[in-house]
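Other chains dropped; remaining ones untouched in position.
We call the chains A, B and C, going by the order they appear; numbering starts again at 1 in every chain.
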Amino acid sequence: MPIKEGDPVVIRIDPKRVYLVKALPQRTLHTDKGFIRLADVIGKEYGSSVQTSKGAKAEILRPTPFDIYFGLNRPSQVLYPKDIAYMIYSSGIRAGSKVLEAGTGSGFLALTLAYFLNNTGKVISYDVRKDMQEAARKNAEMLGFTNIEFRLKDVREGFDEEEADAVFLDMPDPWNALRAAHTALKPSASLVVFVPTVNQVERVALAMQANGFTDVHAEELILREYQVRENAVRPRNVGVVHTGYIVRARKSI
Amino acid sequence: MPIKEGDPVVIRIDPKRVYLVKALPQRTLHTDKGFIRLADVIGKEYGSSVQTSKGAKAEILRPTPFDIYFGLNRPSQVLYPKDIAYMIYSSGIRAGSKVLEAGTGSGFLALTLAYFLNNTGKVISYDVRKDMQEAARKNAEMLGFTNIEFRLKDVREGFDEEEADAVFLDMPDPWNALRAAHTALKPSASLVVFVPTVNQVERVALAMQANGFTDVHAEELILREYQVRENAVRPRNVGVVHTGYIVRARKSI
Amino acid sequence: MPIKEGDPVVIRIDPKRVYLVKALPQRTLHTDKGFIRLADVIGKEYGSSVQTSKGAKAEILRPTPFDIYFGLNRPSQVLYPKDIAYMIYSSGIRAGSKVLEAGTGSGFLALTLAYFLNNTGKVISYDVRKDMQEAARKNAEMLGFTNIEFRLKDVREGFDEEEADAVFLDMPDPWNALRAAHTALKPSASLVVFVPTVNQVERVALAMQANGFTDVHAEELILREYQVRENAVRPRNVGVVHTGYIVRARKSI
């Protein structure tokens, strides 16, 4: 199916030059390897390639969650794909689920959830900062996600929804939102929390146990990327060594 | 919504006693902490609890992928939740996707894919061993998954499908199935491979680059589980230190 | 130089059958792969081999710190070679150093320190439990270490020595021994602490900063052992994933 006007596309020149854009005929993408008129991309197949004005090959790809991640503006990013992947898996959500999350932050988790649900179910993302939500909303619109809603509210005072299939918390004091999460969740459904320090792990895990949650787990994922050359395979030398911890539990009644 | 006859349920007495069963009124679950008549579970809510014949509390939970994992018979298991989570994320699949995988093995990946798709889209799982597929098929039936199909065929000779949204390979010589995967995939769609040795990483990653795939990555995930007690937080002492490597790429045309 | 009566020897049949013994002519080593009369070992060279009564090859090796580790009785062992190695390196000790440590525990650290110093300098090991020290003393005697002394005393009340080149603490509440360590150390010399939980890391590192220590570091080492077979290299699957944290600092004046 060829790319139509308004479709989101990933333009990849090399591993360091990956761009997530909307295919608008009047727009031009400028890079240090030359420019690309997006009008030339419309009508091509995902998986094919074009040339930049300087003759560099540029692959045209269909956005996946990795591209959403790399395409976002991330001023205060701590959530990484490795964490998001495990958080979504752990949550037990699936096509058709109703999912709540706070805070919106860069929007990366909300957008990834919306991607997986693919306009089945619903994602409702809470934050107290309007500016963050505006940026996330624009990204949702560009990506064509219609099943995501942003709400400006402090979840420590409660979610507006009930019978949620999962709640995600990425905020400094998640222990203050546990009662709200418990009320909002379906019985047996999962709460998944992300925190950067061990002290927060201790506090939130113990609070879960004391506040109606069962099957509590605290985990950390370390990702190692490998450089593969013929007869010379080894992990990359330098990289991210820590993002945060994932603490998860299920609501008991 | 109360549990009905035939629903899959997780019965959890403690972290080491977790059982995935079908709620059949005539069945009794026997454990060293006492037995539970499943007739007593029917009509209860997920998230509630019953008592075993010896008075132990047993929580009744709705199955998530973790429970599918723990409930499976895994004679030759190498895929773990941490790997499955990242493989599914990496693949870019979403509600409604058509997904191919080989080999079926324990069925864990196929069942997890079917779980997430939740009877949208389709999972087709290939293997050359009929006995493995039979076990996986029974688990799919117990879990109520109708969007999963098992096919007895060597994928090195080709998949029967085209326009797949993702292909997963967990087999000893994935490089021999790359052409088949390339043919079966939509342009730009992802191939995700799991292998246990570094030698396989080198061979499959280089073969991907030489056979029409782009955006090739080789990665490994290390999971650390934490023991959280008040004022005594530390990683678990002993555990799994290696499962395998994930090599992923996208089809270019 | 051939092995003499009374020399310590390592007898290695395979990776799981490694024995650290004293070469006494009247002694026989019994294993499930057959027995070895130590009289037959005396006069052989380190690096050569003998046969067990059942015909298995048994290598005769000169003890290294690894063998001390594997040869010890370790009821409550938490210190591992990877930790000991980094602790000794970090401490800045060298031939001729005077080194203090508490508690003796299994004696592994004290014996390793005595091994490296090789009867130059001095190791003084403190503990409040006499039984632990007795076991360590016997091992020191077997290994021929004469520069190690055991003292039955609670170091929280002070060490008997001054001008130490390094102090090592492996005890539940090292923060209660910081003033004693500061008094005992030479200016600029190192204090190296081993603790199993993150809470202890926080407490001891902050206490060091507040009690006359500088250049404070908290670190953890993860060791991965590889299984190397031709064309099949990968980390071992299961193993120790956590031992503890190393916190180190230098005395300022």
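Everything that follows uses one rule, which is that a contact is a pair of C-beta atoms (placed from the backbone, for glycine too) under 8 Å apart; a residue touches a chain by one contact, two chains touch by 3 or more.
Model, not experiment: these values are computed from the prediction.
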All chains are the same sequence, and 3 are placed; what is the full number of copies? 4
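Basically, only the chains that are shown with their structure count from here on.
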What rotation angle, rounded to the nearest 5 degrees, superposes the C-alpha atoms of subunit B onto those of its identical copy subunit C? 180
The distance between the C-alpha centres of subunit A and subunit C, rounded to whole Å, is 47
Whole-Å distance, C-alpha centre of subunit B to that of subunit C, is 43
Using CA atom averages as chain centres, what separation in Å is found between subunit A and subunit B? 22
Multi-partner residues in subunit B (2 or more other chains touched) are 198, 224, 231, 233, 235
Residue set of subunit A touching subunit B in the complex reads 12, 15, 45-49, 59-62, 64-66, 81-82, 84-86, 88-92, 94-96, 115-121, 186-190, 198, 201-202, 205-206, 214-226, 228, 230-231, 233, 235, 245, 250-253
List of subunit B residues in touch with subunit C within their complex: 196-199, 224, 231-244
